[in-house]
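As you look at this complex, bear in mind that one protein chain is not there, while each of the others sits in place.
Our next item is subunit A:
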Amino acid sequence: MIEINGVSHNYGKSKILQNISLSIKESGITALIGPNGAGKSTLLSLMARLQPLQTGSIMFDGHSVSQTPTRELAKTLAILRQDNALSSRMSLRDLVGFGRYPHHKGRPTAKDHRAVEEALDYFDLQDMSGRFIDEVSGGQKQRALVAMAFCQETKYLLLDEPLNNLDMYYARSLMKRLREIADTGKRSFVIVLHDINYAGAYANEIIALKDGTLAIHGPPQDVLETNALQTLYSMKITVTQHQDQLVALHHL
């Protein structure tokens, strides 16, 4: 379980997050949504200890992110960042392999190699595993980064807009795979999503942030609701139903 307690965050004078408290259940997919600048990425990076906490606390299974040694946390949680400035020239296989670093500390065993091959297979990267990261497309790079986070075999995975750069085919197949993994009950995902329909279709729970405060926290049917969405995004959105799936018509 992830427990976030009284977390506020400022950059200079601007308040990015204000007194966020919530808890995220074990296993399953939690979607983090909200308009641009709502503080989603900041919250995620605080959860992943990429920035020091200013106030409040964040605990993973009772282990505080600010007090647990970072090498221990690397076996509990992994993060995929949105603005991935990763510019290292590395083959996809090597890159994915570095996801195993917290486990092997530079001396990979047969188990680590096997995990890398599995991740490459699972995310359809086997064909291009020898190519350098600066020689593949944005979508292929994105998949490799997801595979790297997956390979870290942590109980919690924090993904900041994993669908960036992915076409419809790979976006859907990635979400299906994440759903599959979540359904095994071994791993939990917290995913920042911009497409509300993906959140509605694949998440167990949705957390909506607006202006640095918690707006809604509940199951998809609470959020995919015309009034709730219109208040959240300050725009006209119609929610309709297709078979038994709620769909937000945000593009019309």
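Criterion: a residue touches a chain if its C-beta (ideal position, glycine included) is under 8 Å from a C-beta of that chain, and two chains touch if they have at least 3 such contacts; residues count from 1.
One rule holds for everything that comes next: contacts and distances are computed from a predicted model.
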Protein name (UniProt record) of the chain left out of view, among "XshC-Cox1-family protein", "Ferritin-like diiron domain-containing protein", "Imidazole glycerol phosphate synthase subunit HisH" or "Iron complex transport system permease protein": "Iron complex transport system permease protein"
Option from A:22, A:50, A:181 or A:246 whose C-beta touches the chain left out: A:50
Options A:26, A:61, A:121 or A:134, residue touching the unrepresented chain: A:134
Residue, one of A:21, A:66 or A:88, that touches the chain absent here: A:88
Touch list for subunit A against the chain that is not drawn: 45, 48-50, 70-75, 78-79, 81, 85-91, 94, 98-99, 101-102, 105-106, 132, 134, 152
